[in-house]
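Omission of a single protein chain aside, the complex is shown with its protein chains in their original locations.
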Amino acid sequence: MTTPRALAIVAGLGPGISYGLAHKFAQAYDLVLLARSASTLDPLISKLESDPAIKSLKPGPKIVGIPTDVTSVESMSAAVAKIRELGKPVTLAVYNVSSGFNRSPFLETDIKDIENGFRSGGYGGAVFSKAVLPLLLNAVGKVTWESGERVNPTLIYTGATASYKANPGMSAFAMGKWSLRALSQSLAREFAPQGVHVATVNIDAIVELERTKGMLAGVEDGKLKPAEVAETYWGLHTQGRTSWTWEVDVRPWVEKW
Amino acid sequence: MTTPRALAIVAGLGPGISYGLAHKFAQAYDLVLLARSASTLDPLISKLESDPAIKSLKPGPKIVGIPTDVTSVESMSAAVAKIRELGKPVTLAVYNVSSGFNRSPFLETDIKDIENGFRSGGYGGAVFSKAVLPLLLNAVGKVTWESGERVNPTLIYTGATASYKANPGMSAFAMGKWSLRALSQSLAREFAPQGVHVATVNIDAIVELERTKGMLAGVEDGKLKPAEVAETYWGLHTQGRTSWTWEVDVRPWVEKW
Amino acid sequence: MTTPRALAIVAGLGPGISYGLAHKFAQAYDLVLLARSASTLDPLISKLESDPAIKSLKPGPKIVGIPTDVTSVESMSAAVAKIRELGKPVTLAVYNVSSGFNRSPFLETDIKDIENGFRSGGYGGAVFSKAVLPLLLNAVGKVTWESGERVNPTLIYTGATASYKANPGMSAFAMGKWSLRALSQSLAREFAPQGVHVATVNIDAIVELERTKGMLAGVEDGKLKPAEVAETYWGLHTQGRTSWTWEVDVRPWVEKW
Partner (left out) sequence: MTTPRALAIVAGLGPGISYGLAHKFAQAYDLVLLARSASTLDPLISKLESDPAIKSLKPGPKIVGIPTDVTSVESMSAAVAKIRELGKPVTLAVYNVSSGFNRSPFLETDIKDIENGFRSGGYGGAVFSKAVLPLLLNAVGKVTWESGERVNPTLIYTGATASYKANPGMSAFAMGKWSLRALSQSLAREFAPQGVHVATVNIDAIVELERTKGMLAGVEDGKLKPAEVAETYWGLHTQGRTSWTWEVDVRPWVEKW
């Protein structure tokens, strides 16, 4: 728990990593969850609120879903207006937005896919960051943990192997992810001395999800569990400011790399 | 000289590196030079054509300027139509387009600048590549040097230090350049086995130009000379196909890095 | 606490990061601490044992110092024999050994310094790893946390900025550190599928120590606090095996990079 009770924002809510993050952050934070549509947000928020680990918290976290296109300046700006109305400091924000991707030969890749890779990659990351950084800067030095220690406002991006390696047939996805990593590195250098910790987590894994059930079927713990990677995000957020990490990679024990 | 006489395309013609490239390539190639406006192209083409080293060539190179916005699918498509009319194989293409950049704090950086960084970075690179790769693929195995050796069609991108390092205040420029490097790496992997050599040259330098005259004024050979770096591009183009390079860095001897 | 009570090994005990690690690990582990001489080990172990946070633990950790040259196969082998006598599983081992370094022009650098950089870098890391990996492998699947969750045996190396960047005048130090990072990457890939988590922490900081008191004097939290970075090592050790990190960087909020 933080004093005063602060807000964590997760952009790109879905059933995978972002849900795991929300579940973890709810232990200490009120939540603002962003996804394109209420039809994505509502069932996941219901699931969160009815999770025994969340229900048992006293006081329980307030969880607000705001349908938002985080790659649109206007939409993101409207979301921030609503977040400000909540009247709480924001000390944690995660950009966990991804385009889907298909491997396709470059000459068969639509230029729109390249556009879209950038939209949900670096561009969306920038739109989101421009919106939330003022909130995070605002909270520097003003929120503490129950222990009395300083809460360092933190902005985390979810990357992928494709954030630093561009495989054949993956240009659209990789271009977006590389540009997001560039953003993250530039902002880490600019905002750390202002008190905001900027970090990146590169996921090298298939995530354990309903729709990935058939994959790596026989391999024990072969897929990344959102609840496990959430600990790594949380670890980044709680690092003391003499020891901040910019980038970590995560992958299952059996992953080849 | 190549047999049959082939074409080199340089996109992003200006007075610096690209002019040096055109000057070098003209020793062996006819040229198609692309820049946004005829007012940029015309004086540089006149300068090229009147250069003694070019004038002395027999037969002299044919140099065609096509005003083109290489970041527009339509404009680039029109340019390719004109190139096809020239009826010559294309075995060398260079993407040397850059947005200018200003260091600015992220929260004062217009989202348009981020958009533009990507336009002239990865996106423009992709538009250009989608247009010229069919031409390059078409020339695989069909053109030789006077010596009889195979000319390997080559696609080269100009990068920068900001292609792999994102400094504070440089997010817009870096995001564009990182995405271009991602494109280059993905295409290098995809097209090498099809016979097209894809490479990147990362420039870590101030270029010697009229407008940089005042910079590093007392330092001998402190600025990159386009004629010198042109040899490195040429070296990439003439590598035998058992020994292709994807990426090189270049910087003046006195540069700190 | 682990079940059964397990051992953590820290190689390269000194007053800085390694002391912070020992202090952190003692919350859950018995400790084996390695340093070249008893005169280094004894006062630090006394300090640890008399630390209120350690003294209050019931049962308190057993802390054993073994004077060892971890860059010597024989000495390390003798240490392992003593560790085996303790009869406990080993689930955490940290290689935190460094040569000191002085910037010196390469032609004035003694070849012995280059030898020594490698001794305490990759070579010492390899000697240590060959000695402790059989112990760690032995503990795979056999130790749990009080919660019942699996303890994943973990081997962590301390690196530096010089692990991936070789500055002028720093060749001896950098060569040792790069070779250690290579070792760490190779072993991470080899041992993860066998159940041992191998990771690297690259420190980009001046460490807060008695002898660094005068440095960055006016800068609040400008130096890395061992207690803070210890949380990051602990975070690596406690990652679930679907989400293992190989490498993290850490630096103070005000550090330029």
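Miscellaneous remarks
The first chain written gets the first letter, and so on, giving A, B and C; residue counts start at 1 in each chain.
What we mean here is this: a residue touches a chain if its C-beta (ideal position, glycine included) is under 8 Å from a C-beta of that chain, and two chains touch if they have at least 3 such contacts.
What you see is a predicted model, and the numbers here were worked out from it, not measured in a lab.
When the full complex is examined, the chain removed from view is found to touch B, C. Across C:Leu92, C:Val127 or C:Val201, the single residue that touches the chain missing here is C:Val127. Among B:Met1, B:Met215 or B:Val254, only B:Val254 touches the chain that is left out of the view. Residue C:Ser171 is the one among C:Thr2, C:Ser120 or C:Ser171 that touches the chain missing from this view. What chain C contributes to its contact with the hidden chain is residues 73, 105-107, 111, 114-115, 118, 121-123, 126-127, 129-130, 133-134, 165-171, 174-187, 189-191.
Contact residues of chain B toward the unshown chain are 152, 189, 192-193, 195, 197, 205, 208, 221-225, 227-229, 231-232, 235, 238-257.
Everything below uses one rule, namely that only the chains that are shown with their structure count from here on.
Taken chain by chain, the contacts run in an open path, each chain touching the next and the two ends left apart.
Chain B and chain C have CA centres that are 47 Å apart. Averaging C-alpha coordinates per chain places the centre of chain A 30 Å away from that of chain C. Residue positions of chain A touching 2 or more other chains: 189.
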